[in-house]
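A single protein chain has been omitted; all remaining protein chains appear in their positions.
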Amino acid sequence: MKDIQNQKDLRNISIQKVGVKDVEIPLKIERKPRQDQDKTLEETVYAKVKMSVSLPSHYRGTHMSRFIEILNEYKKESLLSSDIEHILFDMKNRLDAKDAYLRFDFKYFINKKAPVSSLSSSMCYDCAFEGEVDENCNYKFYLIAKVPITTLCPCSKEISKYGAHNQRALLTLKISYDNDAHIWLEDLIKMAETCASSEIYPLLKREDEKFVTECAYENPKFVEDVIRDVVLKLDENNIISFYEVEIQAFESIHNHNAWAYQKCYKR
Amino acid sequence: MKDIQNQKDLRNISIQKVGVKDVEIPLKIERKPRQDQDKTLEETVYAKVKMSVSLPSHYRGTHMSRFIEILNEYKKESLLSSDIEHILFDMKNRLDAKDAYLRFDFKYFINKKAPVSSLSSSMCYDCAFEGEVDENCNYKFYLIAKVPITTLCPCSKEISKYGAHNQRALLTLKISYDNDAHIWLEDLIKMAETCASSEIYPLLKREDEKFVTECAYENPKFVEDVIRDVVLKLDENNIISFYEVEIQAFESIHNHNAWAYQKCYKR
Amino acid sequence: MKDIQNQKDLRNISIQKVGVKDVEIPLKIERKPRQDQDKTLEETVYAKVKMSVSLPSHYRGTHMSRFIEILNEYKKESLLSSDIEHILFDMKNRLDAKDAYLRFDFKYFINKKAPVSSLSSSMCYDCAFEGEVDENCNYKFYLIAKVPITTLCPCSKEISKYGAHNQRALLTLKISYDNDAHIWLEDLIKMAETCASSEIYPLLKREDEKFVTECAYENPKFVEDVIRDVVLKLDENNIISFYEVEIQAFESIHNHNAWAYQKCYKR
Partner (left out) sequence: MKDIQNQKDLRNISIQKVGVKDVEIPLKIERKPRQDQDKTLEETVYAKVKMSVSLPSHYRGTHMSRFIEILNEYKKESLLSSDIEHILFDMKNRLDAKDAYLRFDFKYFINKKAPVSSLSSSMCYDCAFEGEVDENCNYKFYLIAKVPITTLCPCSKEISKYGAHNQRALLTLKISYDNDAHIWLEDLIKMAETCASSEIYPLLKREDEKFVTECAYENPKFVEDVIRDVVLKLDENNIISFYEVEIQAFESIHNHNAWAYQKCYKR
């Protein structure tokens, strides 16, 4: 059968990214060991994948099925997050490309204890791993977490006789760090939660609800306050080489959202 | 050209609904006149349309393009909401069907004054018109509005030293009423807003923010309270023959939502 | 602490459904054993949960945290799909309700072999389990699968010199069956796929792509044809007591979708 993709293309245009997206696959990742555990645990998550390579000007098309084949091969030997680098180099080599890009989006569950009753329940976070390899074979990895929190408005608290409007907000962090270092999703998420007016929990009994209500009231924060507190922590962490932070608050008194954004290449 | 849709079908199955969805069209509707106006104003909204007819067992297919043609014809003479009945009868007749169904979903803007400063701004509501004609040529119309509101938790207020968690919630109302009566979207939405802990506004200056914060604190409501207050109002309105109400609160202390639902055929 | 939810309510309105939605939890379900396996395998999926009970008129509110507690208890003993009945009875009893409702939505992966190369890959389907217990303690279970398929237009094929427009379509099946019977997701999905112009696959090599292209061209089907073929199969299956089928085709020649719908209580 003819290989149409391999036809010579005369338009003289190389394409920056060609690939597949919304591919859904089971993905094995490593979980941070608890303090009483001496090794990491593997866990299966379900990922939505976006993958691409660059395409030289002389080829008409890339071979889209190879993206799926590469994923399948890594799946046989249990797909690990730490293999992102190898998948990227395989993509680059087998698709004869200058560079390669990959992103896995998945839901990640972490057990959380309610602040007073200590009842434990599973909290779900939208997370992602992103990676790229450039033409000089430099590999870069990004860790992404979307962390739901509570924000309570300092202005509303200050000017009102009682009460203060508060709401769910979503704090999105994307970081990169040196290849010989490691940051766990669990630690990135915990750091984000400490910057909120209050953390969010799946299960709260009455004594917990009292605690989080009062905690939020005692820690009023604008989206500006939250993003600054996050930035302070990201700046002082020497392992982190890059960050991008966004917060969006689903204002309880409006039908629109407040948001703030910061991006920084530390080196 | 052969008319494949008109082929005889031998499977002996009549289909309940066949049609098109996610058709986007400009739609002319009537706006409630202000007190100082003596007639209604026409206004263009942008609607997403879902239309269907039943298909007798002996036809292989319906003629999908006729749905669009019917919409186009009504557009020429300016598409009015009051024409839903005529569009449905046209669908029923021209597609040779026992019954017909139609729904327009659109965004609707209403000017709202801030409670203290009286500053005016446009508030957007997701609304819909739905209609159906049955085999006995009975026409039924449904009015739908999704109304964002604030709810403040009575339990959180009661047990906490200060503050109370509150959040944006979405109250969805669907009503039907006698064909010789009329209810404006403006009035349905206003009724819904009076059942909230506090209304929501696009523009609030500081004196308004103080007002809505205190108002919510003084009117703590569970989703159960809101739905009961709405149901009371719908029950006592004699024009309304059917209602369906749903409320979903985007809890500020959880990453999941509280919800409540009620449906009632009054006659 | 005061139990505000237990306050007496004087509005005299019982609520049909009160509960939580968009709760995300890991859920252990059973997978259909392969022919060479003598027992079922357990597998963890990630579910979005909707749960509710009815609320008697004399209570002000339900206890929302109990929904999460009930889920947590079943999780400890590994949450099985077959426990839906027990979860529902627990909800009914512990929340002192007349009836209870529960739905788990989750992504489910099934290995699929390409039709010619026989290369295997994971195909993802959006599925759901739904259950309800009524005031007479009758339990009803529903199985839901959303199956992506290809449809190729019979009219376009007939009237055109060559080619025929085709597209991805989504076939949604919801069935109920007698409590002493069992239908696997794997079998419901397979049945749905046989009614398409062609099945859809995650991984296709060139010989496979030729096969599915020709297969679709040889099996042109309107949405009306697909739904009738599905209905025929559901009608002749005596275990099935109820079904609801919807197909939506993302027309390649339009920016709107064709759809068809059928619902039937067989007994």
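Residue numbering begins at 1 within each chain, and the chains themselves are lettered A, B and C in the order written.
Here, a contact is a pair of C-beta atoms (placed from the backbone, for glycine too) under 8 Å apart; a residue touches a chain by one contact, two chains touch by 3 or more.
Worth saying up front: this structure is predicted, and the values here are computed from it rather than measured.
S.K.: Quick one: say which of C:F89, C:Y139, C:W184 or C:Y217 touches the chain that got left out.
M.R.: Checking the options C:F89, C:Y139, C:W184 or C:Y217, the one contacting the hidden chain is C:Y217.
S.K.: Looking beyond the chains shown, say which of C:M51, C:I84 or C:C124 touches the absent one.
M.R.: Only one listed residue reaches the unshown chain, and that is C:C124.
S.K.: For the chain that got dropped from the picture, name the residues of chain C it touches.
M.R.: 123-124, 148, 150, 152-153, 155-157, 159-168, 198, 200-202, 204, 206, 209-210, 212-214, 216-217, 250-256
S.K.: Which residue numbers on chain A touch the omitted chain?
M.R.: Per the touch rule, chain A residues meeting the hidden chain are 1-2, 4-5, 9, 11, 13, 15-24, 50, 52, 55, 60-62, 64, 154-155, 158-159, 222-225, 227-229, 231-232, 248, 255-263.
S.K.: Touching the absent chain: which residues on chain B qualify?
M.R.: Considering the whole complex, chain B reaches the absent chain at 1, 3, 23-26, 44-46, 65, 68-69, 72, 75, 107, 109, 119-122, 124, 202-207, 210.
Definition applied: only the chains that are shown with their structure count from here on.
S.K.: If you list every residue number at the chain A and chain C contact, are more than half found on both copies (same) or fewer than half (different)?
M.R.: same
S.K.: If we define chain centres by averaging CA atoms, which chain lands farthest from chain B? Would you check?
M.R.: A
S.K.: Quick one: most central chain, C-alpha centroids?
M.R.: C
S.K.: Provide the C-alpha centroid distance between chain A and chain B, rounded to the nearest whole angstrom.
M.R.: 36
S.K.: Among the residues of chain B, which ones contact at least 2 other chains?
M.R.: 155, 159, 255-256
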